[in-house]
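Heads up, one of the protein chains got dropped from this complex, but the rest are sitting where they should.
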Amino acid sequence: MVILNRVCWMAGGPQGGGVNVSADLFAKACVAGGLNVFGNIEYNSNIKGEHSFYRVRAWDSNIRSHVNLVNLLVALDSETIHTHAYEMAPGGGIIYDGEEINLDMSDKGVAGVTQRTDIRLFPLPLTTIVKSLYGPNEKPNMIMKNTVMVGASFGFLEYDFSLVERTIRQMFKNKKPTVADFNVKAARAGYDHAKENYEGIFECKLQSDHYYDRKSPDERHMLIRGNEALAMGAVKAGLKYYAYYPITPATPIAHYLEEHSSECNVHVEQTEDEIASVCSVIGAAHTGVRAMTSTSGPGFCLMLEGLGFSSLTETPIVIGLIQRPGPSTGMPTRQDQSDIRFALHAGHGESPRVIMIPGDVDECFQIGFESFNIAEKFQMPVIILSDKHLGESYITSKWFSEENMAVDRGLIATEEYIKKKGSYNRYEITESGISPRAIPGTPLGMFRTTGDEHTEYGSISEDAMERIKMMDKRFRKMHEVEKYYPEEKRIKVYGDLRADVSIIGWGSTKGAILDAMEMLKNDGVHANYLQILSASPFPSRSVKKFLDSAKKRIIIENNYSALMSGIIREMTGVLIEHKIVKYDGRPFSCDSIVNGIKKVIKDSPREVILGEQGYERAL
Amino acid sequence: MVILNRVCWMAGGPQGGGVNVSADLFAKACVAGGLNVFGNIEYNSNIKGEHSFYRVRAWDSNIRSHVNLVNLLVALDSETIHTHAYEMAPGGGIIYDGEEINLDMSDKGVAGVTQRTDIRLFPLPLTTIVKSLYGPNEKPNMIMKNTVMVGASFGFLEYDFSLVERTIRQMFKNKKPTVADFNVKAARAGYDHAKENYEGIFECKLQSDHYYDRKSPDERHMLIRGNEALAMGAVKAGLKYYAYYPITPATPIAHYLEEHSSECNVHVEQTEDEIASVCSVIGAAHTGVRAMTSTSGPGFCLMLEGLGFSSLTETPIVIGLIQRPGPSTGMPTRQDQSDIRFALHAGHGESPRVIMIPGDVDECFQIGFESFNIAEKFQMPVIILSDKHLGESYITSKWFSEENMAVDRGLIATEEYIKKKGSYNRYEITESGISPRAIPGTPLGMFRTTGDEHTEYGSISEDAMERIKMMDKRFRKMHEVEKYYPEEKRIKVYGDLRADVSIIGWGSTKGAILDAMEMLKNDGVHANYLQILSASPFPSRSVKKFLDSAKKRIIIENNYSALMSGIIREMTGVLIEHKIVKYDGRPFSCDSIVNGIKKVIKDSPREVILGEQGYERAL
Amino acid sequence: MSEKPLTPADYRTNVHNNWCPGCGDFGIVAAIQKSLLEMQVRPENALLVSGIGCSGKTPHYIGTYGMHTIHGRSLPIATGAKIANHELTVIDVSGDGDGLAIGAGHFVNFGRKNSDILYMIYNNGVYALTKGQASPTMDKGMKTKSMEEPSIKEPINPASMAIQCGYTFVARAYSYDINHLSSLIKQGVQHRGSAFIEIMQACPTYNDVKTKEYFTPILYDLQKEGYDAVVKNPSDANEVREKKLAAITKSWETGAKYPIGVFLKVDFQTYEDYLKEKMPMMKEKPLVKHDISGIKITHLMEELTF
Partner (left out) sequence: MSEKPLTPADYRTNVHNNWCPGCGDFGIVAAIQKSLLEMQVRPENALLVSGIGCSGKTPHYIGTYGMHTIHGRSLPIATGAKIANHELTVIDVSGDGDGLAIGAGHFVNFGRKNSDILYMIYNNGVYALTKGQASPTMDKGMKTKSMEEPSIKEPINPASMAIQCGYTFVARAYSYDINHLSSLIKQGVQHRGSAFIEIMQACPTYNDVKTKEYFTPILYDLQKEGYDAVVKNPSDANEVREKKLAAITKSWETGAKYPIGVFLKVDFQTYEDYLKEKMPMMKEKPLVKHDISGIKITHLMEELTF
């Protein structure tokens, strides 16, 4: 039996050993052939040596998540084999260095691959192959083994080698041409070795140009990560100032913008800490440019005074909060979704804010753009809540549409405006709560802002009545946000209205949930799914409506206490009966969600806790 | 008609002008006579010059709050008269410097006292009186006018002057004896002037020894503030290290402890910021001493990484969060209760914590003590949520009972324990989730702690299964907390079970609510009241039970969005129909609560918003 | 806008001032106003940033744009503002608690950038607004009337620290000497790069040690005594080093003679100069003036297409 265009490939090995480059090549070559790709990386908070791996799922239809089974494993070391043998699909194959790794390890008591009789081993003579690439006086570079193994992967999969070659050349186009040449040669050697020695033995095959036509202008696809999409949205919105302090998994946004700083005229400032990041963003935003910072939990902890100042002084800033597991340093390079309540209530006092939650790369781009319009129109901070899985996983996506994206800077008090009015009060009480803001540099607009409670003029006031007026004014703006950004935009519903089970989720679980729904449908289970895209303002009515018409309600969250279910109960009164959670620092795979939902259907547990390696606990 | 032992006295004037000292003297002299006193101060975030005032309510029965009416006003300047004339009780009197202040200001367009025909003016010849106290070659110190006015107050009230004299001598006992002598002389002059010139004219009278017998050992009363009570509880618990960064209204705790540092052997460290405060507390707690810091909103914003580290590493710390109005700098010297959600969700990731909420000085003392037992037994951070009103208002209180207060330091891994066990794992997985902790210095106990997720041994782990085990372990401890600190201790119910209205509140609103309940009873309205003393663990069952049996439910909160009502709905599903809120930076008076409740009974509004000067808005 | 010459009224506001009588801060406000007037900096082209403290209230009393921000964070806020519009005159004022306790990390790291901002610290030795606790500049062994015990920590010397941290214009002034201070402010604003002025600010309410009586007899003006603070050849590393050491030495003087005036001035390329080199459009005009409508990202998508 041939499995066509449905392969889960994985590369594993020590960090710094070339896993990422190998997998990038594999993924990009698949994209070059018009396949859908989803790639995600698991790595340690370590620079060199710890085990890391990179999954690439290449598929004929539109997939948005990983599955736990691996068809083809490229093992850069023996640890990879022993760590991942259990997740090999029956009939799957493992590519490794047959001259270095001896798999008869039963005497060493290592469980794993040696006990699997249903998979195939492909021990390639890598040292020999690499040596053969070099002339007699050249010192062979053994890092080429990785390229050989990627090449071999495509050999097993009988993929069109020209796509591999083209991808290599594109990847190395900024290096000396010989680098690309040599990599092509190495890949070819692996490719040929696999074809020659294992022809027809491996059941998965990849064909190019199956799903979409990369040549048609409307069908152009990218291989993109959430962090990049977010940055692109911000650039599109006219971002001028981006400040950051390095932190996983938010740093890639900064690095992406830094690389494009000159061409996009965006200044990227690496500050001395996250306090300085958010504060300098406030300074820049106050002075009239679109400004943003991103961070993860530990850094966000340091931004709260800035956040409150921004809300009180009505300064429009955007903060990307890319979640990872806490508390404290936690698991810096892993996945979690547990900062939503924190984002909602962060900072002392009551301060209006908008919290937007993308669930896929397209929403990252949209929200990356729209967040600035909202921040400036309503003069308040916008938090974009993303996470490691969404931020760092690769996915194929159609080119973003740039249609209907208009920059809206909100009410600005220009010199003319002030002249006409005759006077200027920065915090003028208006019906909408919004007061035109003057940008420093504007004649006649001079005002003083303050983090103290203040008068319309902007001077400190401790008067009880002024306080009430100002609190009311600031909160009135939230009603305006609700109009501009109505509930229809703050939720999305997928699937049939009449379904057996109704799933509620938010953020990066979206991909796995959608994929799981398709899998469930094949098994006769009809599910629908409500995606929540905003924590503030919260789409209470829509959520309640959806929940009220649901048969069996399941909330799915990548955290310990199903935080969103608490928010939903607070905002709608509805108690969701079933929870599926995962708090082991890893994202959901679509198959784990399928299992969790089946468990709920079968036993109706209050809670299903999922983990890696098929871990499942029901309460 | 004579009103006996029920007087609301107020001193007002420019900051730095002696308001506080005058009012302290007045309040203490009342206490010396065995009266109940409640005193609260309203002042600006300013050093000198802005208007501030200090109310002292002296009463025959147990009062716990202020009322908005003033019987006797000591006005240090004319601003005070114009600011407070509207709140004078009919028949009330205003004491002021008749030689300096000309009240015929109608031509200057000043509204206020000149329009009140129902109050009395007492223009004392203060300059003359003060001058008369000095010899011909002495330069009169005009600050003595304040003492003269306090003395005069007692003259109007026909109070026993010997109590005033005794109080003055006690207050100035650390100064040169002539200081006390001179103040006694000045007070006496005022006292005599009032008696001589206004005998029998003023209707309020104060008699000594009315309510309790200060000489009986079981009836000893103090005049105390919440901040002091909290500090005393901590001292009683064995506090050794207290770190702080100055911030209103938390600083008084530090100053109190600093003053008693030598005698109590508590080190008080003024750190460079709040980050250093909480971190040094963590270092001290880790090293085995009981350690604490306190702050207000802006400082708490900076403590969150420390808070999360404490929770993850299971280091027992105590943080006092003394609320004031936010966001940002807000109103630094005013009152608010809006950090409860923030305290609950502060910090990234999900981290167990206990949040204890005192409502009166006795609870401040109890919780100040008990917080350390809980922190150490369950090895997690405890936040004590107080506020400016509770922290800085003076109240008479019986001496705290020191019975049944045992220090419990939780599980400690001593050298003997480790020897017996044979090995030591700091984060040993146990049924309760609690693992014995070794204090640095203990032989054999050496371990390394980390803010990363970790193994039982304490070394960094990114393993998915270890993560699940550790999260479960840490959250299991919350169940243990629930047993040790059961729901009965986390709520208090006052009033009849069968009541017309049921009030829900938390924190410093307690005093005004209890006083309001008594006033309502006189009007035939029977109310009961549920006080919530813990936000985490939340007493869900008891709250639900109370709410389910209530006829008309009203939540009363000193914030904008009635945050506790959201928590209640999240935790119990119950939507409380009526809210009374106040977010003008001022505490509730008991009479304003009475009005609010009557409004609810009459019109059943969803929300009543109260403010100063009788402001009331219903939604 | 009419371009008639600016008058003192242009730098005032109607905001009620609530500093204590005799506070040195009044002199500082007067000096800022005087220097701006003398330089004829238009009020709309100046931005005054402050932190929290008595000092923090400064911007409310000056008729330019102003931001009264959060405790210890005025410098990073000023930094962002300057990059957004490098044509603005940006002046940052902090208290000594503000700038050297909670804000010390920003103080140190701002020095590394030579960004064209004037930063001033009001050195009154206390946390005034929170009622007189010791600030990091309080001398060891010193005790004011509001303190329980004398300070047991070494003080920070702000001017010396600024030299160490890389500020390229470093001076010290005295709050009651408005003429001298305003001349330093002018120099600081005109200096291209990061300028720092430590202002010995009298706080009659809480600092009863370092009073007018304390300062008057000991102050002397470095420049009047002929001290040469200016690096002639900024690319001569030796001269720079020598001048910095001399400046540090001077800044450490105490006792009977206490220096005010300029310790150091050296002209290096500014941070903004570097950014202009990097971003072509910033060379043309400040970031705030860039047109951001209709930006296209086709080229970014192209890059990710295989």
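Chains here go by letter, A, B and C, matching the order in which they are written, and residues are numbered from 1 within each.
Basically, contacts are C-beta pairs under 8 Å (C-beta built on N, C-alpha and C of every residue); 3 or more make two chains touch, one makes a residue touch a chain.
Only a predicted model underlies this, so the values are computations on that prediction, with no experimental measurement involved.
A.B. asks: Based on the whole assembly, the unshown chain contacts which displayed chains?
C.D. replies: When the full complex is considered, the omitted chain touches A, B, C.
A.B. asks: With respect to the chain omitted from the figure, which of B:238, B:410 or B:605 is a touching residue?
C.D. replies: Missing-chain contact among the listed residues: B:238.
A.B. asks: Considering the complete complex, identify which of A:259, A:408 or A:548 is in touch with the unshown chain.
C.D. replies: A:259
A.B. asks: Taking the entire complex into account, which one of A:153, A:167 or A:248 touches the absent chain?
C.D. replies: Spelled out, the listed residue whose C-beta touches the missing chain is A:248.
A.B. asks: Tell me which of A:298, A:451, A:495 or A:511 is the one touching the absent chain.
C.D. replies: Residue touching the absent chain, from the options given: A:298.
A.B. asks: If the missing chain were put back, which residues of subunit C would it touch?
C.D. replies: 100-109, 111-114, 136, 149, 152-156, 160-161, 164-166, 241, 245, 248-249, 252, 271, 274, 278
A.B. asks: In the full complex, which bits of subunit A touch the chain not displayed? Write them out.
C.D. replies: Interface with the chain not displayed, on the subunit A side: 16, 44-50, 245-248, 251, 255, 258-259, 270, 272-274, 298, 328-329.
A.B. asks: Identify the residues of subunit B touching the omitted chain, counting contacts across the whole complex.
C.D. replies: Interface residues of subunit B facing the absent chain: 28-29, 31-32, 167, 170, 214, 220-224, 228, 232, 235-238, 240-241, 243, 260-267, 269, 271-273, 275-277, 279-291, 305-306, 309, 313, 399-400, 402, 406-407, 415, 439-452, 457, 459-460.
The criterion applied here is as follows: only the chains that are shown with their structure count from here on.
A.B. asks: Please work out the Cα centroid separation of subunit A and subunit C, and write it as a whole number of Å.
C.D. replies: Each chain reduced to its C-alpha mean, subunit A and subunit C end up 42 Å apart.
A.B. asks: In angstrom, rounded to a whole number, how far apart do the mean CA points of subunit A and subunit B lie?
C.D. replies: 46
A.B. asks: Residue numbers in subunit C touching 2 or more other chains?
C.D. replies: Only 52, 70-71 qualify.
A.B. asks: Send over the residues of subunit A in touch with two or more other chains.
C.D. replies: 305, 309, 313, 450-452, 460
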